[in-house]
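Structure first, then comments.
All protein chains of the complex are present and in place, except for one that has been dropped.
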Amino acid sequence: MTITSTPTKAPLGNPVAQKASGLFKQRELGIVLALALLVAYTAIDNPRFLSGQSIRDNLLNTAILAVMATGQAIVVITRNIDLSVGSVLGISAFAVATLMSKNQDLPMIVALLVGLGVGAVAGLVNGVLVRYGKVPALVVTLGTLYIYRGITYSWAGGSQVNADELPRHFLTFANDSILGIPWLVLIALVVIAAGSIMMRNYRVGRELYAMGSSPAAAELAGIKVARNLLGAFVLSGALAGLAGVLYAARFGTVDAAAGTGYELNVVAAVVVGGVAVFGGSGTVWGAALGALLLTVIGSALAVLDINQFWQQAIVGALIILAICADRLVAFRIARSLRKRDAHV
Amino acid sequence: MLRSSRTLLSVGTAALLVTGLSACGGTTKDSASNSGGGAQVAASADPNAQAKEGLKIAFLPKQLNNPYSDVEVGGGKVAVGELKGEYKLVGPNDASASSQVSYINTLIQQQQDVIVVAANDPNAVCPSLNQARAAKIKVITFDSDASKDCRDAFINQATTQGIGESLAKMALEQAGGAGEIAVLSATPNATNQNSWIDVMKKELAKPEYSKLKLVKVAYGNDDDQKSFQEAQGLLQSYPNLKAIVAPTTVGIAAAARYISSSSYKGKVAVTGLGLPNQMREYVKDDTVKKFALWNPADIGYLAAYAGAAMASGQITGAEGEKFKAGKLGEYTIGAGGEIVLGPPTEFTKANIDEFNF
Amino acid sequence: MSDRVATLRSRLTSWDSIIVVLTVLVLVVASFSVDNFGTSRNFTFMVLDLLPIILIALPMTMIIVTGEIDLSVASTLGLTSSMMGWLWNQGLSIESIIPLCIVIGAVCGVVNGFLITGLGLPSLAVTIGTLALYRGLAFVVLGDGAVADFPFDYTGWVTGTIGGGAVPNVLILIVALALIFGIVQHATPFGRSLYAIGANAQAAHFSGIRVARTKFWLYVVSGAVAGLVGVLWTLRYASARADNGAGLELAVVAAVLLGGVSIFGGKGSLPGVLAGVVLLTALQNALRLEDVSGQALNIVTGTLLVLSVLLPNVTTAVRGNWQRRKLRQAAATR
Partner (left out) sequence: MAEANARPEDQPTRRDEQPAEAGDGTAAQPAARSGDRSGARSGDRPARLEVHDVAKSFGAVAAVQGVSFPLYPGEAHALVGENGAGKSTIVKMLAGVHRPDTGTLRVDGVDVDFGGPGDAKAAGIAVIYQEPTLFPDLSVAENIAMGNQPLTKLRQLDRKAMNANAERLFRRLGVPLDPARPARGLSIADQQLVEIAKALSSEARVLIMDEPTAALSAVEVERLFSVVRSLRDEGAAIMFISHRFEEITALCERVTIMRDGKHVATELVADLSVDDMIRRMVGRDLSALFPKQDVDPGEVVLEVEGLSREGVFKDISFSVRSGEIVALAGLVGAGRSEVMQAVFGVDPYDTGTVKLHGRRLKKGSPRAAMAAGMALVPEDRRQQGLVMELSIERNVTLPRARKLARLGLLFGGSERAHAHTWTQKLQTKLGRLSDAVGTLSGGNQQKVVLAKWLATGPKLLIVDEPTRGIDVGTKAEVHRLMSSLAADGLAVVMVSSELPEVLGMADRVVVLREGRVAARLERAEATEESVMYAAMGQEVAA
């Protein structure tokens, strides 16, 4: 039978749908706003919070976390998680510090490459186990969190690399600037920018979003899921390794415990930054903003002379607030879309 | 649903079970008699007893991989070698009392003769230490004491009074005789640091310190990064600060590192208690003019000798008993089983290269 | 008959039975080869060491079977420990503090449960948030201080044994709670519904199972048990501190997964989990007695965790490959 009918649906370019996509962008705006409020309040209380030295300190402190958050955001977007980043930072920091203390003349670039390499190998192990061992990422990286840390402890055997054993140029790297921007901050900015552009404008980035949005559909769409997944884990590992080098350069003293418990900070930064834990949405620069917000809260509390014990509680409350906000936004979008489609 | 409320109920019942164990209702803080502590068999000392060889002496620092305690136990190892004993080092990766308890239990099982321990919590390790003592193991504390009733002797690196005075004196010197100073301590609860800071405050109340103003005591939790950030916070909050006094090796290193890399270098002095190896760089680049510390290796060394003397029956831990501690000479046990190492050493650019720990 | 055999075989080759066998093996081998392992005193020490993990693992198993997770348990433990110290300092009697602390734990669970089931937020993110929140509050309550002067009647009971013999007092508690949780999980309609929820929450909802409410109560129970463990922990170490039990959540999750519970929900058994906890504790204990450093324990724990999922996957894959090859050969000769 043939039935003629005229479509009754809304015309193209519906304003509600456009508003819905606008809501996506508000998420990062929310963090910027929260950050601005916090800085303004703190600065009114103590104007030195806005001094050059203070801003520099905050950015330097954020750099390491932001580099790791970039890698973590990419992994989380694919609907996975990498809990081993703290341990990868530890093993990389110790490896690089040991190397540099034994070979005082090695240039900085070698240290950076070694850190990236160590991290990439650790990430590759994670990726292979997740993809080919079919072991959930949470389990794999919880396991390697223990394993990598154990390896570092066994290797270090209680020893420590002190600032005086490290070459001068390695230590000054953390504080040297180029055009007034410290190297550490510059590296973090480059990593964040590269990550953001890759995820937004390149095919592989969109494929990573697709994989997180619907893993089964990604396989069927012919996306090279294995390659991309390994890539995401290698990247996360490599960036944690890079963070290890930056850690060693900045703090000068490295023992086997370096970066213990960092994984929770990194995941917190990513979640606060608006990356959904079930993948498919969020941005790298949102995660970086999350890292900045968490760091600034820490230093603001110290400046505001608020009992430092509140810091952790505030971070926890912030994470919950962030996911509640995400939920609210998602709910609003769903409702606006439903209204649009509704015939009643 | 129904089922889960029942589960809840059973959990509650289990809790009541615990509660019901004390039939007398209402044990409060005031009514509780502190009856903890194993009854130690009173033994008499024989100063002339033969020093035993082959004693199993185990060191249990707050945590492994802490450079300061590494130096301490290093001294202990030397002493155990001199005593022809068996040296053992165990310890947790995190500075928590609960992991320490597991290690104490293991040492009991292994029937060590002496446990030399730096307690992460003065009370949490007590039950286990008392079990050890009940198993005829001598317990010596160093670095950080456990409750008096669960150890045989405590090696005190220096008297509280001495360190507090020394800190105040260095602060005055470094601040140039006047101005604001701040303290960057370990944890707000660290027994040692708090008692030193108390003495220091009493000193500061004296007329010769009247121009010094202690503006803040910050806590870096003996965590490198936290201490680093606290140092930043101090300078942001108190721009006129003249000196930071850090009575902890982690704190002083972190503060010195921050100052040396910031625009405050040369304007703000750092002093306190630190390890020469960690501080060498900052002393040489003039961030730090002077700091102090006892020789940590001597602590471990003395602890090993004290333990051996006790296990050999030469001493029991009673006040006034004397024993010989190898190269360090003769020591006398003070009140409450304390053995004081001696006065701290001050390190400056001139002498720092003579020390390697 | 062959039905039974096949069921039995599949049951015996499942990971939760392998882990039970492995655990027994480790216990037997260690008793013979490790000095001082098989002593009654060491048994007491081991029971005390596994007490917190095993108790928290009981509700955690249920939560993971429903496809959720609770990472805030160790922080709940810390918060109750802090509160216990604070209340004790306020002069409350220990008899009223203990139930109060369990209630505090349950309240922590209520907050988790509300955020997860009431607002529909992902449990992983929520409990990472409350992990930081509760631990932070613990520090707010007690700072870095410690409260230690709890009455010996209580601290002594936790570390003591029945009549001074070989059986630790807390073992009764462990056995009783494990029995209750085991029966609820494996032999009640409630337990059945947990598996249905974990495997397909929508189908469970369509079958009249109150999914949200069930999960909510699991979190409340999890919080209450964490509160109870907070009390026991405080009494065992005679020390109420804000950092008590830090990091324990990972050990518990590791033990539960090691016991064969699927992180995606719908699969797993309590006996497997109990074996997982015992295996981890016994291995650590034995290795420590053999003077293997604590660092190596990390590697063993992590490797076991990965293997617990990897091995079953690999065997299935190998079996499938082998079958396919046989088929191909059969086709080729045809």
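Each chain carries a letter (A, B and C) given by its place in the written order, and its residues are counted from 1.
Keep in mind that, in the parts below, contacts are C-beta pairs under 8 Å (C-beta built on N, C-alpha and C of every residue); 3 or more make two chains touch, one makes a residue touch a chain.
Remember, predicted model here, so these are calculated numbers, not experimental data.
Touching the chain that is not shown, out of A:31, A:223 or A:270: A:223 (per the contact rule at the top). Contact with the omitted chain, checked across A:207, A:255 or A:326, is made by A:207.
Here one chain is not drawn; of C:171, C:199 or C:300, the residue touching it is C:199. Considering the complete assembly, chain C touches the hidden chain via residues 3, 6-7, 183, 187-189, 191-193, 195-196, 199-200, 202-210, 266-267, 320, 323-324, 327-328, 331. Against the chain not displayed here, chain A makes contact via residues 1-5, 7-14, 17-18, 20-21, 197, 201-203, 206-207, 209-210, 212-214, 216-224, 279-281, 333-334, 337-339, 341-344.
Here is the rule we go by: only the chains that are shown with their structure count from here on.
The pair with more inter-chain C-beta contacts, choosing from A-B and A-C, is A-C.
Look at the CA centroids: the one farthest from the centroid of chain A belongs to B.
Mean C-alpha positions place chain A and chain B at a centre distance of 37 Å.
Rounded to a whole number, the gap between the C-alpha centres of chain A and chain C is 29 angstrom.
Multi-chain contact residues, meaning those touching two or more other chains, occur in chain B at positions 64, 93-94, 219.
Each of residues 153, 256 in chain A touches at least two other chains. The part of chain A that touches chain B in the complex is made up of residues 46, 48-49, 51, 53-54, 57, 61, 153, 156, 158-160, 162-164, 174-175, 251-253, 255-257, 260, 298-299, 302-303, 305, 308.
Those residues of chain C whose C-beta lies close enough to touch chain A in the complex are 115, 119-122, 124-126, 128-137, 139-140, 143-144, 242, 247, 250, 253-254, 257, 263-264, 293-306, 308-310, 313-314. Residues of chain A that touch chain C in their complex: 81, 129, 133-136, 138-140, 142-151, 153-154, 256, 261, 264, 267-268, 271, 276-278, 307, 309-320, 323-324, 327.
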